[in-house]
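Inspection log for the structure reproduced underneath, given as C-alpha cells.
Only a portion of the chains appears, each positioned as in the full assembly.
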Amino acid sequence: MTTQVIVLNGGSSSGKSGIVRCLQAVLPGHWLALGTDTFVDVLPASLQQADGGIEVAADGRVTVGAEFRALEAAWTEGVAAMARAGARVVVDEVFLGGARSQRRWQEALDGLPVLWVGVRCDATVAAGREVARGDRTSGMAASQADLVHQGVTYDLEVDTTHTEAMECARAIAARVSAARAA
Amino acid sequence: MTTQVIVLNGGSSSGKSGIVRCLQAVLPGHWLALGTDTFVDVLPASLQQADGGIEVAADGRVTVGAEFRALEAAWTEGVAAMARAGARVVVDEVFLGGARSQRRWQEALDGLPVLWVGVRCDATVAAGREVARGDRTSGMAASQADLVHQGVTYDLEVDTTHTEAMECARAIAARVSAARAA
Amino acid sequence: MTTQVIVLNGGSSSGKSGIVRCLQAVLPGHWLALGTDTFVDVLPASLQQADGGIEVAADGRVTVGAEFRALEAAWTEGVAAMARAGARVVVDEVFLGGARSQRRWQEALDGLPVLWVGVRCDATVAAGREVARGDRTSGMAASQADLVHQGVTYDLEVDTTHTEAMECARAIAARVSAARAA
C-alpha cells in the first residue's frame, strides 16, 4: 500500500526539519511538511508562552497545558483529513509524552498507510547543534533526546549523529518506495 | 450560532496578517491562524516556484499551477476538519480566483458558522507598504488589490487604508460577539 | 553639503524599519541600513539576554548593561567609519538615554553631514502595531514612545500615527535632496 503519511519523531535539534526538507526534495511527488513548529506558529501568542500553552523552563524542559493539548488534538485531526483528502504528508513531531503521544497520532491516522520513523541524535551532539543554530532555549536538546522515544515503536530509525540529513532522507525514501511497490 | 471560522480575504500587503494577530489577541478564547502564508510554507520548495507551483511574474502577478491547486484542496479540507474538531480558526486568504475561490472555501466549510470578511486597502497605499515590509515582489499589492474581491460576498468589510489593524480587529470581533450572543 | 548619514530615532513599533526600507528605495544612490536591530543581531546570544546585555522586563521596559554599552560604542565608531569611507548610511536607533544617546552619536559622527530625524507615533497606536507585528514583548512600544525623544533635537520630525512609511520617507528624502543641492 502506498505510504501516505511519514511521521518523524525526535528531540529538539535532532535534525528533523533538515530531513523533512530533503524528503520533500527526493521523494517522488509533492509532500506537505506539517510539524510541531508549524503548529506552534499558528497558535495565538498567548499560548506560545506559559499559562495553558507552552512552558520552557530555564533548563530547557518543555511542558504544555490543557488548552494547548485541546488545539493540538484538532490540529492532528486536520492533518489526518489532509491525508485522507489525497495529500501526502510528512509530519515531524516531538513526542513529549512518548508512547502516549504516538497513540494519539495512531488514532487520528487510523486506516492511513503510515511510515513511523525515529530520529535519534546523541544528546551531547544535539546540544552542540542547539548552540550552533542559536534559536532554541539551551537545554531543550539534551532534555528531550531520550525522553521522546520512550515506548515508541518505529518502522525505521535514523541517527543524525554521524549521518547527514540527505542520507537519512534517502534511507527513509527507500522504505517509502518499497512500500509503494508492494 | 457561535462563529467557528473567520475568513479574511484581501490582496497582498493589505494588512491581513496584522489583523489576524490582533484578532488572536482580542477575541475571547484561543484561535488558530491558518492562512495562505502557512500553506505556502508547508509546500515543497519545488512548488514554491513555477512549474506546477506558484509563479510570480516580474510585475508581481501571481499564477498557480494544477499541482498547487490539488494540494490546496486537501489543505482546505484539513482546515475545515480542524474547525469541525472544535478549533476556532482564522483563515487569511488571497482569493486570486475571486468568487470561484470563495465557493471552494464555502463548500469545504459547509455547515460551519463562518464570518466572511473583506480586507480592503487602497492600491497605492498597499504598494507603499509592500516596499516598507521589504519581503514581497514589487507589484503584487497593486495587481491584487481589486482582483481578489471580484464577485466575493462578505458579512463585513474593513479598510486598512486609514484604519489600524487593531481597530479593524475590534470591528470584526464585535461581529463575532454578536454572533455568539445570537 | 551632501547628506552622508541619516539618523532616525523613535520608540519600538514606531515604524522606523519601514521608513528605512522606503528610504533605500526612493533616495538617489545606494544607502546602507544600520540600526539597533542589526547591532542586537550581531551580539553573542549571552548579551541578547540580561546580565550585562539587554533586559526586557515583563512590562516591556528595556535596560542594557555595561558590556552592551562597551560593544555599542565600538559599533557606533564602525558605522561612522563606513560613512567616512564613502558609504551613505541610514541609522535607525532607539535613544533609550535621550539626549545622552544623541550626544554619543554626535561625537562619533563628528564632521560628517548628518540629518537628524525624529520618528513619532502615538503610544496607543504603536502599542496596537506591536500586537499586530507579533514579535515584540508587549509594553515596549508604550514605554518608549516619549522616553526616547527627551532632550533630543532634530532637523525634521515625522509622525507615523496617520502618515504612511512611504510618505514619511519622501518627506525625509526631500530634505536630503535640498541638502545635496546646497
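Order of writing sets the chain letters: A, B and C. Residues in each chain are counted from 1.
The rule we apply is simple: a residue touches a chain if its C-beta (ideal position, glycine included) is under 8 Å from a C-beta of that chain, and two chains touch if they have at least 3 such contacts.
Model, not experiment: these values are computed from the prediction.
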With 3 of the identical chains in place, the whole complex in this file holds a copy count of 4
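Convention: only the chains that are shown with their structure count from here on.
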For the two copies chain C and chain B, is the contact made of the same residues on each side, with over half of the numbers shared, or of different residues?
same
Calculate how many whole Å lie between the centre of chain A and the centre of chain B, each centre taken as the average of the chain's C-alpha atoms.
27
Mind checking the centre-to-centre distance between chain A and chain C? Centres are C-alpha means, answer in whole Å.
40
When the C-alpha atoms of chain B and chain C are each averaged to a single point, how far apart are the two points in Å?
32
Which chain A residues reach two or more other chains?
45
Contacts from chain B onto chain C in the complex sit at residues 17-19, 21-22, 25, 125, 128-129, 131-134, 162, 164-167
Looking at the complex, which residues from chain B come into contact with chain A?
21, 24-25, 30-34, 38, 41-47, 52, 67, 70-71, 73-75, 77-87
